[in-house]
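What you see is the complex with one protein chain gone and the rest in place.
On to chain A.
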């Protein structure tokens, strides 16, 4: 009986969060976006938090772990992080426009914008100042009617970032967003919301870094919408190297207009439970889209990458490569959807998911899902799951390389296939360092 009471209360707690938000922003509650919030809340109530019965969350029952690990009371400011503690998370040697979010809230004090030609704002402020863009783009891609976490984020959206590149602007310095959770004393939950708008023929790189400090549980439910207008060129990185008390659900939704380029890179090195959704809509001809993923899992980390690319126009190209190394009792999930609409002739779409399992207890569930209605297309997909290549191992040993060293060499080479696509050298060095450290490649 008490169990049932508790179960109903998790959704109710989020509804309480919404009511609290609504009373706090009363002046804004007449805005067009607030109507969307309300719609999203209704949708969240209808959908409910997904459990195993939901096909999309079959292997990743987020609801259960949230119930188990969180209280979800309304929390105020609690961060006690020093400037040094924050700076420790920065990617060394990389000159960036830096945005820091502590427990999901934009921290102006720790942020620094160095590029001219770019509009970077606290999401909250943009709601008031950039009404036209907000109305045109916000919540137009990430569908709050389909996914409960997107619905929840949309209902509670008030923190995050608004970033806009005007037409033809090329931003040399990447825009780095550091989402830092301070879980030293209490559990943290945050629902950051980002909107990136890239004008025609503009170019930039976005980096989202998620980091939790402290022993208490943290939950992030982030939604990022990326609008890639005609001929724009966007690189997008998501780096997750978190405490094993951190729970993360994230959706990145990309919309591409004609002749545009988008490359998404997702790196997951740790965390308790991570669910990443990366959805790309190719809505113009001559587009190029890349999805790269690398997950190195150990302990009992659970990582679920769901990607979807929707070819809605002819003559575009998409390529996906996700690779994983799983140790201990870790659990990986990959689901890759590729839709090629009937009109999208001459589409080239490639997908591959590869996994190495280093322990008998590690689990991978991988599922490619191709739905192709056009007939004149080139599409391929493949997934492999296996152990380390014994033949290769023996070959290296037979040259005098010790077994352990040979193992690391092979695993590193396997991961490097993803890393070598990164064009930003300091970022590449940083990630190579993280991967080396994880694989004990100390030579």
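FYI, a contact is a pair of C-beta atoms (placed from the backbone, for glycine too) under 8 Å apart; a residue touches a chain by one contact, two chains touch by 3 or more; residues count from 1.
Heads up, the rule we're going with is that contacts and distances are computed from a predicted model.
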UniProt protein name of the chain not shown, from "Fe-S cluster assembly ATPase SufC", "Anaerobic glycerol-3-phosphate dehydrogenase subunit B", "2-oxoglutarate oxidoreductase subunit KorA" or "ABC-type polar-amino-acid transporter": "Fe-S cluster assembly ATPase SufC"
Which residue of A:10, A:25, A:308 or A:409 touches the chain not shown here: A:409
Interface residues of chain A (partner: the chain not displayed): 389, 391-392, 394-403, 405-406, 409-410, 412-414, 416-417, 443
